[in-house]
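Here is chain A:
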Amino acid sequence: MEITDKKRILIVDDSFYMRTMLKNMLLDAGYDVVGEAPDGKTALQMAREKVPDLVTLDVILPDNTGLDVLKGIKQDNPDMKVVIVSAVGQEVIMTEAAEYGALHYIIKPFSEDKVLEALSNAFKEEE
Partner candidate 1 sequence: MEPQNIRDKKDVAVEEKVHLIVFKLGNEEYGVRIDQVKEVTITPEITRMPKTPSFIKGVSNIRGDIIAIMDLEERFKIERPSGWHAQHTYTLVMEAKEFTMGFIVREVPQSLTLPVSSIDKAPSFIQDININENFIEGIGKYDDRLIIVLDIYKILTSDEISQLKS
Partner candidate 2 sequence: MKGREQEYREIFIAEALEYYDALSRHISDLEKAPQDEQVLAEIFRLLHNLKANAKAIGFITIADVSHKLETAFGMIRNKELNFSDEVVTVLFDGIDMLGELITSIDSPKEVEPSPALLRNLDIIINSLSDNSAELSKVQKYYNSKNLSLSDLIYIQIKKLDHLLNLVGELIIDRDRIFSISKELDNDDLKNVSAHLYRITEELQYSVMDARLVNVGSLFNKFPRIVRDIAVAESKEINLDIIGQDIQIDRNILQIITDSLLHLMRNAISHGIEKADVRKKAKKSPQGNITLSAQNDRDTVILRLIDDGKGIDQQEVKRAIVQRGFLSADAVNDLRETEVLSYLFEPGFSLAKEVTEVSGRGVGLDVVKNAIDSIGGRIRVDSKKGEGTTFTLFLPTSIAVKGALLCQVEENFYAIPLMHTDSVVALPTAELHEVGDLLVADINSETITIVSLKELFNTDISEYSVRKNDLESDVQNIIIVTYNNRKLGLIVDKLLRQQDIVIKALSRPVNTIEIYAGVTLLGSGKVCLVLDVAAITRYFIARR
């Protein structure tokens, strides 16, 4: 049942705990979480199948690195928004991520406000 035109989000994180927290925050904030991927392969597949409006992407993943997923997503769909979710200490990766088109970051541990701010900033671009 489609009631609203909620923004559709795909969560990519290898930690179930992180995914649960993030999912709850996003659902509470009125986003639609269309999928959760624990690794890069699933992430790319879900991004293709579900075509979310935005992907929250953890950069350290079990199979390939988050950056490969980022590249893959942008290759398939350059307009899909990607917000990098990463713990402190990975600033180097972020610079690299920016080169591939990820413009927004969430730093772990994240507060609800920060997450929502990053997402709404990402969506603001299109207006």
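By our rule, contacts are C-beta pairs under 8 Å (C-beta built on N, C-alpha and C of every residue); 3 or more make two chains touch, one makes a residue touch a chain; residues count from 1.
Inclusion criterion for the candidates: all candidates are chains of the complex that A comes from, given by their letters.
Note that the structure is a prediction, hence the values are computed from the model and not measured.
Only one option in 1 or 2 touches chain A in this complex, and it is number 2.
Chain A contributes residues 1-4, 14-18, 20-21, 24, 27-30, 60-62, 87, 89, 108-110 to its touches with candidate 2 in the complex.
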